[in-house]
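Of the protein chains in this complex, one is absent; all others appear in place.
Coming up: subunit A.
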Amino acid sequence: MKVSVRVGVVAAAVVFALTACSAGSGASSGGSSAGGDQKLSIGLVAEPASLDFTTTDGAAIPQALLGNVYETLVKQDADSGKIVPSLAKSWTVSPDRKTYTFDLVADAKFTNDRPFTANDAVFSINRVKTAWTTSLKSAMDVVATAKAVSPTQLQVTLAKPSNDWLFRMTTRIGAMFSETGVSALATTPVGTGPFKFEKWNRGDSIVLDRNDGYWGTKPFFQQITLKYFKDATALNNALLTSTINVIGTVQAPEALSQFTNNAKYQVIEGTTNGEVLLSFNNERPVFKDIRTRQAIRMAIDHKALLDTCWAGRGKLIGSMVPPTDPWYEDLTGVAPYDLTKAKSLLQASGAAGKTLRLRLPTLPYATSCGQVVKSMLEQAGLKVQIDQLEFPAAWLTTVFKNADYDMSIIAHVEPRDLGAVFNAKYYTRYDDPTLQADLAAADAGDEAAQIADMKKAARRLSEQAAGDWLFLLPNLMVADKDVKGLPQNAITENFDLSKLAR
């Protein structure tokens, strides 16, 4: 199940497709019977292990349920990356940036027929601290109090200013639950969303039905089935034989040609939050010298690497920021490919001729890109020993938990994860007070200050060569030609099904 390991690293990043509103907002214009009783089937990988993301980790549950069955107060727009209203019509922040006042929509109700009120919001926020068991709950620690001013007004006070908190409210920890609907989250989700949970055929599929009592624009499709596949070939065959209508996340870019050459299908390519990182264990003596780290970045011809190991699909980024974040800058020029310079830097740092251990998780992109990285680094004068570690369990224990590695390759798919990935406690063991100061300033400042400080942090990371960003995973989808409203970018935790139409 694939699995239940979040990490920002998660499973197959590729696996995690999905998104939010984008390309076809407005595609499903009309009332409850826009599509009559039409149905749609979407092929995905990584079936959830349970339906309760408050106690079970993993990308698959919010992918299916968040935004579709559960809604958040605020959500992230997939095109602009901006935070936009959802169950909260609007919100204001106090001058000291510690108190948020949300005005809630008045006519939302849960599928158990209870109305959604500010009390449910207070209950949901407090419940993260008390009942959630996954590590994500810590994002709610900064909340000092949450109180209902009126049924439609909520006030949340933070212990210190935090831009990140509002952003995290767009993710699963911001999901709004009914006070009377949390008794059986693992089997019977109750939310306010455009779809209601209908059925889970374990090992096979999850079925969602249109919520005819939805407060907002009702979805086009009466029923959407999320069908789970373990195998890329089986997924492709299912579309070719019309068992499904959409491949929600393409597992093998080299297999796309069978669809691009066929007029029956459309191929969508956008971006994700999945930075494929060649991580360094910055605690190891060999990586203490910045010249070694820079040399490795310069020894890798990123364009050639992307063409070889991921069929040229994806985007070169040069730091830990995807293009959908407001502070994105193209930093691919910081360490351009320069084999001669890489060789001399390695000589100067004394790393030339040393053997580095590249411990790869058994994930498709890591396996194929690892070989290319090895050959490129060996041309520059390093020796590279590749170890394959079974993902998730073996890789998590060895590399992630114990940091027993020199280099690894993994896609970090969490949104806005620069600070989470590059710190002394994480497996990158990257200890940099300057970076931490930039990040702290970004979290506390206003919007403009946040963007400026995050840019500084991203550039610092790239210049210090804390790791190497091989490329950004693409969001690749294939669908029947007439399916509309598919999200181009996959930057949120959920797959927004409400905009889909024919």
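The rule is simple: a contact is a pair of C-beta atoms (placed from the backbone, for glycine too) under 8 Å apart; a residue touches a chain by one contact, two chains touch by 3 or more; residues count from 1.
We take it that contacts and distances are computed from a predicted model.
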For this session: Select, from "Flagellar basal-body rod protein FlgF", "Peptide/nickel transport system permease protein", "Alpha-E domain-containing protein" or "Aminotransferase class I/II-fold pyridoxal phosphate-dependent enzyme", the UniProt-recorded name of the complex's unshown chain.
Result: "Peptide/nickel transport system permease protein"
Seminar exercise, completed: Sole touch to the unshown chain from A:93, A:238 or A:267: residue A:238
Problem set entry | Full-complex contact with the absent chain, from A:96, A:141 or A:204 | A:204
Seminar exercise, completed: Of A:166, A:186, A:339 or A:386, the residue that touches the missing chain is A:186
Problem set entry | Hidden partner chain, touching residue among A:133, A:180 or A:434 | A:133
Problem set entry | Sole residue of A:70, A:123, A:195 or A:400 that reaches the chain not shown, by the stated touch rule | A:400
Exercise. Can you list where subunit A touches the absent chain?
Worked result: 1-9, 47, 49-50, 55-58, 133-136, 138, 186, 201-204, 229-231, 233-234, 237-238, 240-241, 243, 390, 392-394, 396-398, 400-401
